[in-house]
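The complex appears here without one of its protein chains, the remainder shown in place.
A, B and C label the chains in the order they appear, each numbered from 1.
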Amino acid sequence: MINKIVQSMADAMADIKDGSTVLLAGFGAVGQPNVLIDGLIEQGAKDLTVACNNAGTGHIGLARLMELGRVRKIVCSFPRSSDPVVFETLYRAGKIELEIVPQGTLAERMRAAGAGVPAFFTATGVGTKMAVGKEHREIEGRTYILENALYGDLGLVEAWEADRWGNLTYKLAGRNFNPIVAMASKLTVVQTQHVRELGDIDPDHIVTPGIFVDRVLHVPYGDPSGF
Amino acid sequence: MINKIVQSMADAMADIKDGSTVLLAGFGAVGQPNVLIDGLIEQGAKDLTVACNNAGTGHIGLARLMELGRVRKIVCSFPRSSDPVVFETLYRAGKIELEIVPQGTLAERMRAAGAGVPAFFTATGVGTKMAVGKEHREIEGRTYILENALYGDLGLVEAWEADRWGNLTYKLAGRNFNPIVAMASKLTVVQTQHVRELGDIDPDHIVTPGIFVDRVLHVPYGDPSGF
Amino acid sequence: MSGSAVADFKPFSRTQMALRVANDIPEGWYVNLGIGIPTAVADHVPLDREVIFHSENGVLGMGPAPEKDKIEPWLINAGKQYITLRPGGSMCHHADSFSMIRGGHLDLCVLGAFQVADNGDIANWATSENDTAPAVGGAMDLAAGAKRLWVLMEHTTKDGSPKLVTKCTYPLTAPAAVKRVYTNLATIDVTERGFVVLSMAPGLTFENLQAKTEAKLHLPA
Partner (left out) sequence: MSGSAVADFKPFSRTQMALRVANDIPEGWYVNLGIGIPTAVADHVPLDREVIFHSENGVLGMGPAPEKDKIEPWLINAGKQYITLRPGGSMCHHADSFSMIRGGHLDLCVLGAFQVADNGDIANWATSENDTAPAVGGAMDLAAGAKRLWVLMEHTTKDGSPKLVTKCTYPLTAPAAVKRVYTNLATIDVTERGFVVLSMAPGLTFENLQAKTEAKLHLPA
C-alpha cells in the first residue's frame, strides 16, 4: 500500500542534505508551509539556496533560517516585507547572496523545471537590468531573453487536503506557488490541513496529483493570520 | 453585464477568417467540440491550418472539413484513426500539408502560446527526424531542441460546465487539450454541456477561467459515443 | 479665485485620479491594478459595470474589500490585503496566473511609477542602480505582458522634480511600454510624437503643465 503520509517531522525531513536548493511555496501568510520551515530549521541542513517569493519577515520561519546562517543564497522576486530586518542586515553585511527574479519568471522557471523544459524565452525583463548577460533573441519581431528552469532538491508545500497517494487540493489564495513547487522539486514535502481517505477527493478537483508529492505531514493549524 | 453566452451558431462563428490557424481540442471522441466543427464547416472559412491531435475519422467533423478542401495544413501527432481515409487520400494526392509533432510537444507548444513563451527547449525528438533543421543546444549535459509556440487564431473547445463569464469545467477525460487550446487562441469558442449561473461553480474548481474564453454556445448533446 | 496665475489651478485629488482611470475602463476588461494608488481604482468601478480584476497571486474576479467581520483569511491580493471574490471569480496557481499576464490576456494594467519617459519607458521598481535589495515583484511581467499599460502617479516628486522625463534615470521596469499616464495634473497619452495631453486639472495652463514636465508636451493632433 502506498502511504506518503508520515507520522513525524523527523520522517518528513529525513535525508535533507547540506547544499540543497529549497523551493518554498506561499505568498504572504497564505498557503505557506510554516511548520515545515520550522522542521527544516530543526533538521539542521545548511549552505542552502532558498527560492521563495520574498525573503522572510520578522525573526521566524525563513527569516530565522537565514538568521541562523543556514542560507547561502536567496532567489526571490520581492525581498521586502513588513519586517525584512534579518535579510537586509545579512545582505548589507555581504553574508547572503541575492538573485532577484521577476515574479512571473520565478513561477515559470519552476513550472519549466517540472515540465522538462530546461530553458525558455520570455519578454519579461527585456531592456532592464534583469536582461544583462542573458541571451537575447528576436522572434516574430519582438525581443525575448532566455531564462533557465529552477529545480528544487527539496520543495516545501502547504495543502488544504491530501490523501495517502499525495493528491492535493488548496484553499483559495493558498494555492499560489504550491503546485509548481511540487512539480519542480525532487523531494516534495507537504503539510496539509486535512487528510482525506483515498477516493474522497473528486478526481476532477485534485490540483496536484500525487506523482509530484513524496511526503505528507498532517498539520491542522487552522487559518493563517497576520503577515 | 458580461455575457459570453451566444444564442446561435452564427454568433459563435462570426468573423472567422480564411487563412486562420484553428486549434481543435478533443482526444478520441471525448471532449471534442463536434458541433462547433460542424458550425465551422457551415460558416465557410477556408485555407485553414488545423492543429489537432489526430486528423479526422470517417467523413464527419474534421474529416469532412478536409474533404471539402478547406484545410491547407494539418498539425498533429497522430494522423491515424479507425477510419483515416479522407486524410490519407488527400495526403497521398499532395492536397494537404502535414506537420507531425510529438503529442507532448504539441501540448507544450499550445501552453507556451498561452503563457507568453514564444519558444522553449525540449528533449523530445532529439536524435530523430523531428529534430532535423531545429536548433540544438546542450544544457547541463543533455541535448535539447528548440520548439516554437503554436498560436491559434481560433480555438474550438468542449466544456462540461460554463457560466456567462466563460469560466469552464471539464468532465474526466474530456479535459485533454481543451484548457490549453483555450489559452493559446485569440478567439476561443466553447460548446458546453451545461450552463451554470455565475457563482455556481466553486472558484477552486474552475479549470479554465473566463479570461481565456470569448464565446460559449450551449450544446447539451449528452455522452460521447464511438470513436 | 486668487490673482496668482501660477497657483490658480486645482490639482486632482487621489480620489479624483483613481476615478478618472476607473471611468476609462470599459465593461468586460480584465485588469490588474498595481500596489498603491492604482489599487483604489477598483473602488470607483461600479459593480454593475463588470470589470474583472486580477491579482498576481492567482485571483481572478476580485470584489470590494471585505467588511471587518467578514474577512476570509485565505483570500488576499498581491498587496497582501484581504479581499473578496465576486461570483464568477476563480483561483489558479502562480504560473497560470502569470500566464494570464505574460501571455497577453490582460486588457489593462495600471501601475504606479517613479518615472515615465516620452517613449513609454517606465521605471517603478528601484531608485538607484545600486539599490540594496531591490524588489521587483510582478512589475516587469505586468509591464511587458499586459495589452495596455497605464501609469497612475503624481506629476512630480514631493520636491517638485519632474517624473515625466525624456529619459528615465532610474532602472527600467520595461522599455516603451506605457500607453497613458494619469497624474494629479493631467491625462497624457504616450504616442509616436511623445507625450500628448488629453486633459488637464481645472485652471492649469499648458505652459504651467510643461514647466512641471521635463519632456516636451504636445497638444492632440
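FYI, a residue touches a chain if its C-beta (ideal position, glycine included) is under 8 Å from a C-beta of that chain, and two chains touch if they have at least 3 such contacts.
What you see is a predicted model, and the numbers here were worked out from it, not measured in a lab.
In the full complex, the chain left out of view touches A, B. Residue-wise, the contact with the chain that is not shown comes from B:Asn178, picked out of B:Asn34, B:Asn178 or B:Thr192.
Among the residues A:Ile5, A:Leu62 or A:Ala113, only A:Ala113 touches the chain that is left out of the figure. Panel shows chain A; residues 1-2, 111, 113-117, 163-165, 167, 183, 198-199, 203-204, 206, 209-212 of it touch the chain omitted from the view.
On the side of chain B, touch with the chain left out of the figure occurs at residues 27-31, 55, 77-80, 84, 87-88, 91-92, 98, 100-108, 110-111, 122-130, 170-180, 207, 223-225, 227.
As a working rule, only the chains that are shown with their structure count from here on.
Viewed as a network of touching protein chains, the structure reduces to a complete graph with every chain in contact with every other. Interface comparison, B-C against A-C: more C-beta pairs in contact at A-C. The distance from the centre of chain A to the centre of chain B, with each centre set as the mean of the Cα atoms, comes to 32 Å.
One simple way to say how far apart two chains are is to compare their mean CA positions; for chain B and chain C this gives 36 Å. Look at where the CA atoms of chain A average out and do the same for chain C: the two points lie 30 Å apart.
Residue numbers of chain C whose C-beta contacts span two or more other chains: 85, 91-92, 95, 98, 101-102, 145. Annotation for chain B: residues 115-117, 203-204 touch two or more other chains.
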